[in-house]
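Below is one structure, written out as structure tokens; the observations come after it.
All protein chains but one are shown at their positions in the complex.
Entry: chain A
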Amino acid sequence: MNQARQNILKRLRDGRQQGFAVPTSDFAVVRERNWTAAEKLDLFQQKIESVHGEVHRVAAERWIQELIRLLAEKKLGNLLVSDIKAHGLELREQWHESLPPLLAYDRKIESWKEQLFTQVDAAVTGCRGAIAETGSLILWPDEDEPRLMSLVPPVHFVLLQADQIYSTFIEAMAEQGWATQGMPTNALLISGPSKTADIEQTLAYGVHGPKELVVLVLE
């Protein structure tokens, strides 16, 4: 199909209009916001709640108790959590037998696809911050918290540090140096639980991904 490549590129080069007038791109309209940290947190919460996301602000040292409370409230039977990342180790250390069992994503998906798809009730992951303007969480899945972890279980808990909220998407990608340091296999913005309005515009949640997205904001 190299011929196709050549033909397409040739047609584009030969046919290109001379003197393409390209206006400059001024990104001010998507960049300039001056929100304080408190405003950013409020806006983030308001935006993500407006699309059915759940937010709980907790003191940093109390997040595990809060998570335990939510697991009980939502009657969840088990929890998938990293066994390598700091928050995973912390959680595992404080866990005890009477609580729902903890699972680990410690092998390749091929060896436990069926189990992940049918038997895991909830997962908890970290994130790389959030975006106030759109109420979005930034996730870069990796080997400790793989891609399907935030997608397949019906409930997804996310830990967000309150001081890691950016105003806009463009600010987040610039400050974290996305374009310069290279992109990971998969990067995600997650803004609420999975939803659809394909049946007569009626909203329904959890059509393919999590039905509930719960953010614990650590202050």
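Heads up, the rule we're going with is that a residue touches a chain if its C-beta (ideal position, glycine included) is under 8 Å from a C-beta of that chain, and two chains touch if they have at least 3 such contacts; residues count from 1.
We take it that contacts and distances are computed from a predicted model.
Colleague: Can you tell which of "NAD(P)/FAD-dependent oxidoreductase", "histidine kinase", "Polar amino acid ABC transporter ATP-binding protein" or "L-lactate dehydrogenase complex protein LldF" UniProt lists for the chain that's not drawn?
Modeller: "L-lactate dehydrogenase complex protein LldF"
Colleague: Name, in rising order, the residues on chain A that touch the hidden chain in the full complex.
Modeller: With respect to the unshown chain, the touching residues of chain A are 1-2, 4-5, 7-9, 11-13, 15-17, 20, 22-30, 47, 51, 105, 107-109, 113-114, 117, 133-136, 142-143, 146-148, 151-152, 168-170, 173-174, 178-179, 182-202, 204, 206-210.
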